[in-house]
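Complex shown without one protein chain; remaining protein chains in place.
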Amino acid sequence: MNFELSYIPDRPSKPRTTGLTMVMDKGLSVNEAHQFVESSGEFTDFIKLGFGTSMITNKLDQKLDIYKKSGLRPYFGGTLFEAFAIRNQIDSFRKFIDKYKVDLVEISDGSMSMPHEKKLEYIRHFSKQVTVISEVGSKQKGVYIPADQWVKMMKNELEAGSMKVIAEARESGTIGIYNSDGTANENLINAISSQINSSDVLWEAPNGKQQVWFIKIFGANVNLGNIAPNLVIPLECLRLGLRGDTFFDFLPDELKKQQQKESH
Amino acid sequence: MNFELSYIPDRPSKPRTTGLTMVMDKGLSVNEAHQFVESSGEFTDFIKLGFGTSMITNKLDQKLDIYKKSGLRPYFGGTLFEAFAIRNQIDSFRKFIDKYKVDLVEISDGSMSMPHEKKLEYIRHFSKQVTVISEVGSKQKGVYIPADQWVKMMKNELEAGSMKVIAEARESGTIGIYNSDGTANENLINAISSQINSSDVLWEAPNGKQQVWFIKIFGANVNLGNIAPNLVIPLECLRLGLRGDTFFDFLPDELKKQQQKESH
Partner (left out) sequence: MNFELSYIPDRPSKPRTTGLTMVMDKGLSVNEAHQFVESSGEFTDFIKLGFGTSMITNKLDQKLDIYKKSGLRPYFGGTLFEAFAIRNQIDSFRKFIDKYKVDLVEISDGSMSMPHEKKLEYIRHFSKQVTVISEVGSKQKGVYIPADQWVKMMKNELEAGSMKVIAEARESGTIGIYNSDGTANENLINAISSQINSSDVLWEAPNGKQQVWFIKIFGANVNLGNIAPNLVIPLECLRLGLRGDTFFDFLPDELKKQQQKESH
């Protein structure tokens, strides 16, 4: 885009390694995928076919093709990996991703319990053939993981071969890195960001307020995930300071001062 | 679908009499209806053109055709029936459904008061020509119907000719069979399910948490309604145990035990 507006933050062009937007597709049709890519493909890096939706997606191969041809990287939600894992059917999972030529895999343990060493083995194993992203945090209410353990798990998983670690929030944004009212769990997020390179973390942030919070703390190019398809453009506007909530965040002090002076 | 995954609950194929999903269409365009049917038609049994939307739907006949040709049964929301009823214009209503060749009719009294005998007459009358489903429960806050009256009305309506009775929740899911915070009114639901055959009831369950609750209590093939079009695939995943909330519900004990053993 060739902005006529000054003071718009720089956004890296694709393929990006930072400033990533990960979208959650919960069952778009082929045509909807087309439309999404046309309007929002430029601003989307990863697209997750949420939980087990890919098992019941009509024309799955066509949809995946649309995403791939437009420079989006599709992958299957971690819950699907876990559904195969708990059934001792990881070979079938590998066949499934091979069949659909998906080169990005999420390894997670949000729905089931898994010894961490076993998760790390999966990461080491899959990262030999495909790009792995791994998710830390439980989907279950009441499962409490101390901050230092989050950090340790994330470090180990990056070391084992994960390209990015995902900080769990669910689609609802009320668990993991968020309190049950959806506000940020600042202690946990501070612990993570002080010890893990921020560009290595992809924060799930389904709600607008959560997106605003992360952009204000970590800047325009924070990695954000679990974005609904119709919120990608609004999120991009937040990143660019083109919305009320981040209107002042990327302006130089002189413009802010001039406004204050004029209006008082 | 040919699932590679074991322990996926059986779902009856269409036309189904149990495990029904009823969707609420609040104004999809013809193209959107096409897309919906392509992605979600297999998982949808009834599609309700919500409240009076059908009176202002552009290309209504085309939209109805799309649904019918794909094996979905479209019908007009009960509020439309009531809008004709309160105006003493039931003949016009009959002409309206004849004109559009709709063979499924909802008889309800959620917006207006109607002597129950009169409602039963409507059910008897319409069920001679078309399939009737009838709805019990008020849309109005503060209108309290005791549980034994719910049960009695449902029994009478089934006897009068209703194929299914619908338990009211509104689109918001905060009334009827739900408390005002959206949680299930368990006393009422227990009273109904202990006296009415579960397959004869279609529970309105617009919110994900409500859907999870019903699937956990009544199983994968509970009849659920007022599902938004973009939530049909997520709901089907819940029914199949392919989402976090119902991840363990259909697994055999041996797999659950194995997981617990490994992770402790």
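Each chain gets a letter, A and B, in the order it is written, and its residues are counted from 1.
FYI, a residue touches a chain if its C-beta (ideal position, glycine included) is under 8 Å from a C-beta of that chain, and two chains touch if they have at least 3 such contacts.
If you're wondering where the values come from, they're calculated on a predicted model, not measured in any experiment.
K.L.:
Touching the absent chain in the whole complex: find that residue among A:36, A:51, A:150 or A:178.
P.N.:
For the chain that is not drawn, the touching residue is A:36.
K.L.:
Which one touches the absent chain: B:80, B:136, B:202 or B:227?
P.N.:
B:80
K.L.:
Out of B:28, B:192 or B:251, which touches the unshown chain?
P.N.:
B:28
K.L.:
Which positions on chain A touch the chain that was left off?
P.N.:
1, 3-7, 31, 34-36, 38-40, 42-43, 230-234, 236-237, 240-244, 247, 251, 255, 259-260, 262-263
K.L.:
In the full complex, which bits of chain B touch the chain not displayed? Write them out.
P.N.:
Considering the whole complex, chain B reaches the absent chain at 26-32, 50-53, 55-59, 79-80, 82-84, 86-89, 92, 95-96, 110-115, 118, 139-140, 170.
Everything that follows uses one rule, which is that only the chains that are shown with their structure count from here on.
K.L.:
Averaging over Cα atoms per chain, report the distance between chain A and chain B in Å.
P.N.:
34
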